[in-house]
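Removed: one protein chain of the complex. Kept in place: all other protein chains.
For reference, chains read A, B and C in written order, and residue numbers begin at 1 within each chain.
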Amino acid sequence: MGTSALIFYILSAVMILSAIAAVTARRILRAAVYLLFALGGTAAIYFMVDYYFLAAVQLIVYAGGIVVLIIFSILLTTHINEKLELPRWSKISATFSLTAVGFAITTYVLTAQSFTTGTGTFADATVGLIGERMLAYGEGGYVLPFEVISILLLAALVGAIVIAKRNPPAS
Amino acid sequence: MIDQVPLSHVLSVSSLMFFIGAYGFLTRKNLVTMLIGVELMLNAVNINFVAFDRYLYPSGINGHFFALFIIAIAAAEAAVAIAIFINLYRNIRSIDVEEVDKMKY
Amino acid sequence: MTWSELLLMRHEWALIGLALVLIMLEIGISDEQKNRIHVVACLLMAAITLFGFWPAESGKIFGGMYITDPLRVLMKNILNAGVLIIFLQSSVWLGKAGMKNRMTEFYLLLVSSLIGVNYLISAGHFLMFYIGLELLTIPIAALAAYEQYQSKSAEAGIKLILSSAFSSAILLFGLSMLYGAIGNLYFTDFSLTDSLLTILGFIFFFSGLAFKISIVPFHLWTADVYEGSPTNVTSYLSVISKGSAVFVLVILLFTLFRTIQPVWQAVLYATAILTMTIGNLFAIRQQNLKRFLAFSSIAQAGFILLGVIHGGSLGMASVVYFVLVYVFSNLAAFGVVQAVEQATGKLNIDDYNGFYNTNPRLSLTMMLALFSLAGIPPLAGFFGKFFLFTAVAESGFYTLLLIAVLNTVIALYYYLLVVKAMFINKSELPVPVIASDGAMRISLLLAVTGILVLGFYSPVFDYINELCKTF
Partner (left out) sequence: MNPTLTIFIILLPFAAFVINGLLSNKLPHKTAGWLAVIAIGISTILSWQTAVSYFLQSEPYIRQLVVNITWLRFTETLQVDMGILLDPISVMMLVVITTVSLMVFVYSLGYMQGEKGFVRYFAFLSLFSFSMLGLVVATNLFQMYMFWELVGVSSYLLIGYYYNKPEAVAAAKKAFIVTRFADFGFLVGILILSYYTGTFDFITITNPENPAIISMTGISFMGISVLTWAVVLIFMGGAGKSAMFPLHIWLPDAMEGPTPVSALIHAATMVVAGVFLVARMFPVVVFHAPAALDVVAFIGAFTLLFAAIIACTQTDIKRILAFSTMSQIGYMMLALGVSGYGHEGLGFTASMFHLFTHAFFKALLFLGAGSIIHALQANDIRQMGGLRKYQPVTHILFLIACLAIAGIPPFAGFFSKDEILTAALASHTVYFGIATLAAALTAFYMFRLYFLVFWNNERTYAHTPHESPAIMLIPMSVLAGGSVVAGFIPFGNFVTSDLKSLETHVHLNVAVISTAVALAGITIAWLFYKRKSEIPDTIAARLGGLYQTIYRKFYIDEIYLFITKRIIFNLVSQPLAWFDRHIIDGFMDLTATATNWISAELKEFQSGQLQKYAYIFLSGVILIVLVVLYTYS
């Protein structure tokens, strides 16, 4: 086993464990922190497959943005020391068996599939290349989704503000 | 890394993360923690895209772009979701999912 | 990229333009003149809808990310017309105190969602498909929670956004597997092979889309969200959101997933039966009209699947035609519900007792809408169902046809319950005479004209049929 393989397995273990912790921790704030670890681990994997830009985005937007958003909302809606109730045993067991079956099937299918390893040469995902592709409008160009997602972000922004902003109550 | 770790291992990790996320979504009582479950699921999807991209179709990096966009959309979705949570919290002083059941049958 | 190529995207340009105009107005207009925004929005939307019927060309731009052809343009036009009706029906609700200063945001969110619908239909790449789908949903989730001081509205928003996020995650998971199997996300050379991975990926992907159409067992959010949302948002969800998802489902199944037709036919066969039956069984026991219409729309979705199963141009034409009819019928029903709700706050079927005596025109509209939904000739809804049944008969699924036919009998029963309440039941305290405003009247007139004209004017189906043959 090579070094990078070893790092991958360790990272995977950390990611999986923190993911499990994130969905079971009884203190919500801790759950958010575990989520941060899981997302950070993912970013590390992106690094390992040479997707540096994606890794950076993962850290900035996901870990930096979403997790902070989540932490804010937790602070706004719960007490720091509040412990979540444990879900009912029936719920846990039913859900556990369902997700376990789901995991078993998908893993079975994914491992049974014989993938033909890629033939093309790796297009080094440098920032420059990404930038060019983002603004290209031919085949393989992503300018259209790039523009459309700006509408989505704007709409989300407007939506979030207009809901969260408390108007003076109707007289 | 790609010459040392088989693709199926990466995919297994992502599947596991996906279903852990689903488990969280299905069992957690607090709405925010349910959202955490969704984020885990989306993250697993991203790993899938990246892994397929890097292992099988390295020349196109389409999966890479898809992952980028998923991150952005996840952020937007989370923002709106949290705005609604806060609004609910102001109305009923709770964000327990089991209390969000005024409408049924 | 030339000017004429960019013009292929004119539906989206027009809507983006509308959004910009709304933002400008919001900045430039004083609070007293806020009402004008409503007028401007309705007029511009009407202009866009009409403008959409300008003869369309086919083409692909942005390297195949965006595809357009006359059939897709027709689909967009149908949905634009639906949104126009919803705009018109919103005036009373937006005029209420507390809602007035959030009018622009309302239109902005609705228009963004409609832009999402347009991109969804024209998607030529799964990324555009996904962005379209999310752009369709996220603003609507915000709108579902728009009534800030009502916990029901927040509940609707939460149920919508969380379950939609969950379903999106499942859809994406399926999509990632399809990507793994094919290595391409453009629709143009998306060649599926028949492997376990593609089937698994397809089913995950399909469930995410089925969620938007409210196919059983992915439908459970529907009734709750419909009940809690403001009524015009409910109409949007039940007509535009569902209609666009149906359109895109048909496009995808008939082109990209053609190679695995036996798989999706089997899946649709089972879910269609479940959807029709469950929708009907639940509709029977509803008292709240919005929930009632929610389950009725679930049952209608089951009927739509009958045409999808067919897999040929007749099936496609029958689906497009049915959605067209469904847009008008459902919006007429929701329009009446909304008029009554805004005037009195009443939503229960019992509240409609003796409705005919006080509001003959509204109740006749409602009756036409319900009869059209039930499929009684010569209203448009009958032809919609008739073409769907013809499609099923042609594909040879006779058992399915029989079940569908039995389900229309059950459906008739509960639609009649409402008609009975309005026309036959007596009430001590009927709904008072409602003076609906001009915009609402125009919207109902449009919807009723649709119900009647589509039933009698046959070239519409001919036209759709021709488009589907060449698709």
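Of note:
Assume a residue touches a chain if its C-beta (ideal position, glycine included) is under 8 Å from a C-beta of that chain, and two chains touch if they have at least 3 such contacts.
Model, not experiment: these values are computed from the prediction.
With respect to the full assembly, the chain omitted from this view is in touch with A, B, C. If you put the hidden chain back, the residue from A:L84, A:L98 or A:L153 that touches it is A:L98. The omitted chain makes contact with just one of the residues C:I213, C:L362 or C:L412: C:L412.
Checked against the full complex, the candidates C:A46, C:L192 or C:A393 give a single residue touching the omitted chain, namely C:A393.
The chain not shown here touches subunit A at positions 91, 94-95, 98-99, 101-102, 105, 109.
Take subunit B: the residues that touch the chain left off the picture are 22, 25-27, 34, 97-98, 100-105.
One chain is missing from the display, and on subunit C it is touched by residues 158-159, 162-163, 166-167, 170, 196, 199-200, 203-204, 207, 211, 217-218, 220-221, 223-224, 263, 266-267, 270, 278, 281-282, 284-285, 360, 371, 376-378, 382-383, 386, 389-390, 393-394, 401-402, 405-406, 408-410, 412-413, 416, 420, 423-426, 456, 458, 461-462.
Definition applied: only the chains that are shown with their structure count from here on.
Centroids built from CA atoms put subunit C at 27 Å from subunit B. We define each chain's centre as the mean of its Cα atoms; on that basis subunit A and subunit C are separated by 31 Å. One finds 5 Å separating the Cα centroids of subunit A and subunit B.
Counting partner chains per residue, subunit A has residues 106, 110, 115, 140, 142, 145, 149, 152, 156, 159-160, 163, 166 touching two or more of them. Across the assembly, subunit B contributes 11, 18, 21-22, 35, 56-57, 60, 62, 65, 69, 73, 76-77, 80, 83-85, 87 as residues in contact with two or more other chains. Subunit A contributes residues 1-2, 4-5, 7-9, 12, 15-16, 19-20, 22-24, 28, 31-32, 35, 38-39, 42, 45-46, 48-51, 54, 57-58, 61-62, 65-66, 69-70, 72-74, 76-78, 84-85, 87, 91-92, 95-96, 98-100, 102-103, 106-107, 110-111, 115-118, 120-123, 125, 129-130, 133-134, 140, 142, 145, 149, 152-153, 156-157, 159-161, 163-164, 166 to its touches with subunit B in the complex.
On subunit C, the positions that touch subunit A within their shared complex are 1, 16, 19, 61-66, 96-98, 101-102, 105, 108-109, 112-113, 115-116, 119, 125, 127-128, 131-132, 134-135, 138-139, 141-143, 145-146, 148-149, 157, 177, 180-181, 186, 195-197, 200. Listed in rising order, the residues of subunit A touching subunit C in the complex are 105-106, 109-110, 112-113, 115, 136-145, 148-149, 151-152, 154-156, 158-160, 162-163, 166-167, 169-171.
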